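All protein chains but one are shown in place.
Let's turn to chain A:
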């Protein structure tokens, strides 16, 4: 049962944020009036530098940070009013390498099958399918501590898939990976999405990935969305505005909407440390 105003017979948006604002203790607004609607089945990219507010926005969506009623809805369920209902609809893969290295791949996935209440009868089958979906069947009984960075990311994807989420949220899924591993992770994400029709919300620093894999992207800067459209429309629009015959990339679009001085605003010390730690562990 959803609590939004979706007309009968119509699928509610996978995610809507209406004026989402979140400020930390020092009063600084990490997210400042975010308006967003992600359609069911879409691959949506939230892009921006460290400190843009992407992770905070995602933490609001995933119920990790409290938000007032009516600001965030997942498939029509208000995040503030129906936390458990929302959590059953989504899976979240954080930026850090979050698989437990002291368990096997299968045990890692099995834990999430248990905490999502997969019945015992189908648990083994579901875990095996999730591992197969990310190409880890052979390595399933090896300790996760022996996996490569790309394999760990795929294992985390299997952990997320075992509960059949309708909304998969990935925070920097390919950070620190080499180009081949990045491609492999994305190929698995896209294959699972094509098979299941799930909605994917992804944050990334890598504009090329967003351009290649996202249906639409929102460019975030200082807690606000500066541009939102398909990657092609965003780059076409900039080309028309420039009128100099050049072929701008999504990165050019981002520089255009965010202005200069981006390299001096690359997030807080904590954001950078977390990013580097993850990159170091993956590499």
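Throughout what follows, a contact is a pair of C-beta atoms (placed from the backbone, for glycine too) under 8 Å apart; a residue touches a chain by one contact, two chains touch by 3 or more; residues count from 1.
The rule is simple: contacts and distances are computed from a predicted model.
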Protein name (UniProt record) of the chain left out of view, among "Bacillithiol biosynthesis deacetylase BshB2", "Acyl carrier protein", "Modulator protein RsbR" or "Transport permease protein": "Transport permease protein"
Of A:52, A:133, A:155 or A:220, the one touching the omitted chain in the full complex: A:133
Among A:96, A:183 or A:249, residue touching the chain not depicted: A:96
Residue among A:215, A:236 or A:252 that touches the chain left out of view: A:215
Listed residues A:88, A:205 or A:239, member touching the removed chain: A:88
For chain A, the residues touching the chain missing from this view: 11, 13, 37-42, 59, 62-65, 84, 87-88, 90-98, 100, 102-104, 107, 111-119, 122, 125-126, 129-130, 132-133, 143, 159, 161-166, 191-192, 194-197, 215-216, 225, 227-230, 233
